[in-house]
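Only one protein chain is missing from this complex, and each of the others stays in its spot.
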Amino acid sequence: MIGRLRVGTLSVYLLLAAFALAFLVPVAMMLFGSFKPDDQVLVQAARSGSLLPTEFSWLNYRDVFARVPFTRYLFNSAFISACIVAGGLLVNSLAAYAFARLQWPGRDWLLLVVIALMIIPLEAIAVPLFYEVTLLGWRDTYWVQIIPFIANAFSIYLFYTFFLGLPRELEEAARIDGAGPWRIFFRIVAPNAKPVFATVAILSFLTQWGALLWPLMVTHSEAVRPLPLGIATFYSLPPLQWGDIFAFGVMMVTPVLLIFVLFQRWFVQGVATTGVKG
Amino acid sequence: MTSAGHQTVNRDARLAWLFASPALLGLSCFVLLPFVLSVILSFTNLRLGSPLPMEFMGFSQYQRIFSDQAFLAALRNNSLFALIVVPLQTALALLLALLVNQPLRGMVIFRSLFFMPVVFPLSLVAVVWIIVFAPGPQGLLNQVLETITLGAWQARDFLHDPVWALPAISLTSIWQGVGFQMVILLAALQGIAHELYEAARVDGANRWQQFVCITLPQLRNAIIFVVLVTTILAFRLFDQVQIMTQGGPNYATTTVMYEAVNSAFGSQQVARAAAMTVVFFTIVLLITLLQRAVARHERVIE
Partner (left out) sequence: MASVELRNIGKRFDNGTWAVKDIALTIEDGELVVLVGSSGCGKSTLLRLLAGLENASEGEILIDGKKVNQQTPQQRNVAMVFQNYALYPHMTVRGNLEFPLHMSHTARDQIKARVGGIADMLQLSEIMDRRPGQLSGGQRQRVAMGRALVRDPSVFLLDEPLSNLDASLRAQIRAEIARIQKRLKTTSLYVTHDQVEAMTLGDRVVVLDHGELQQIGTPQELYHHPKNSFVAKFIGSPGMNILPSELIDRGDGRLGVKLGGQQISLVLERQAYEKLVPYSGQDVYTGIRPEAFACAPTQASVELKANVEAVEFIGHETLAYLSLPGAGQVHADQLSIARLPGQFHKPNADVAVFYIKPDALCFFNQAGRNILIEGTGEQ
């Protein structure tokens, strides 16, 4: 029995290690490649063990800042994502509360419409939306990357299911205590809804941080472009220097990784709960 | 209803509109409206920069795209991509979830490791994997395969090979997405009551039987969800194609969205692009409805 257990445990660890390797290798390659001088990046990716840099240099990082406005891209991504997340948390939670707790004519079929809208991905509406924002004169700004994404059907749905599950008595007690609806929402319901706020914030941040298609379509000046677009343009910018690109990638992903490591539990929990409901 | 009842509804209604209108406004302007426009445009011949006036053309856009080599290739590619990625990614996610669910030390580290690529933007992932797929003996994958097959492997240029391009993109997507599905399946796994397994063991079931008779059925809804989301994402494929292959070689990796974006911005054929996106939406809708029907069927049985 014990022997079998050990073999079982060992094989689990082996399998996991094998997969872990497969997952780590591209990342490691990027990380280590970013420290190598350009001529060695590709060549030494060859023999195993020479993944590691023989000469350690920060040259690539300096290059990145010299060739593209990296800090600008970083700021843009952060600013845009933060606005979308913050705006979305407010706007979508309020709407979901109205659906979950208030009685108003048309509520039920409007809810169905919102749920149906969940299916429509950005790609299906990107083209008309592009012309819409052109008409509005929003091209090449921050706002065009933020405003269309604040209202989000999926976020509303997540909030809605959560609010439905909150015990009504808390709100009733607050009503009897004299609290009006705004106070009830901000002082009673929201503080007791932290899990769903975290989930929505994380999911929406993850989606927005990596957005490529829309910024590609609606912006052309680097002043407002976000990171994913930055790396795509960087990649197509001659000369093709992989070391620089890797450095860009490392810097691009480090903030998100840091947040991930710090808030890991929330990330995983947030993702998991979407599936449980689905 | 009495006047008292009516008063409440009126009060509530005012409040509800106040609460819901920002979101509803946003959704109407930036989701519903463009979608409706899309559908309308798909029945026209709108082409920007063309001297011809716009006119309604019925279903002719649809006829055109369905007889267009590029679009048909795109449809085929999306389907192929889904057929490759969905089973592979789901199975891998399940396997990883099962492994990580073992009561052993260090599982949290592995879980984080597998989830980490989800946090990477697709564009970055695409760029990094270009190196992995680099042609010639320098390419990482080529070297790994050469080592494994002890020299029998011929170095290929994956991304420029009509046969290997799509599988290459599939691998990239799986690498990036499997962590997400793994976490969902893991949560579902952990939600299975221990007593079920204990009852099965008392009834004499071995581990494989336990897996088939308890684990899989309990995971049914989670798996259906994972399959649905992965399939929808498979049809949305754009970022990797844009960066890694630009739809080639020879339409081997073009996708519906890639074609649509190209039509709209490349050749300014807005109506054509609209028709493509409507087709895309219809496919996604059908799949979603199918999933809901299957899931509901399951709930009825329960």
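Chains here go by letter, A and B, matching the order in which they are written, and residues are numbered from 1 within each.
The definition used in the following text is that a contact is a pair of C-beta atoms (placed from the backbone, for glycine too) under 8 Å apart; a residue touches a chain by one contact, two chains touch by 3 or more.
None of these values were measured; they are calculated from a predicted model.
Within the full complex, the residue among A:14, A:136 or A:173 touching the omitted chain is A:173. From the options A:57, A:161 or A:192, the residue with contact to the chain not on display is A:192. On the side of chain A, the interface with the absent chain consists of residues 167, 169-170, 172-180, 183, 188, 191-192, using the contact rule stated above.
Throughout what follows, only the chains that are shown with their structure count from here on.
Averaged Cα coordinates give chain A a centre that lies 16 Å from the centre of chain B.
Listed in rising order, the residues of chain B touching chain A in the complex are 8-9, 12-13, 15-17, 19-20, 22-27, 29-35, 37-38, 41, 96, 99-100, 102, 104, 110-124, 127-132, 134, 137-140, 143, 147, 175, 180, 183-188, 191, 221-222, 225-226, 228-229, 232, 236, 238-239, 242-243, 257, 260-261, 264-265, 270, 273-274, 277-278, 280-281, 284-285, 288. Residues 9, 12-13, 15-16, 19-20, 22-27, 29-30, 33, 42-43, 45-48, 91-92, 94-95, 97-99, 102-105, 107, 110, 113-114, 117, 119-121, 123-132, 147-151, 153, 156, 181, 185, 206, 209-210, 212-213, 216-217, 227-229, 231-232, 235, 242, 245-246, 249, 252-253, 256-257, 260-261, 264, 267-268, 271-276, 278 of chain A touch chain B in their complex.
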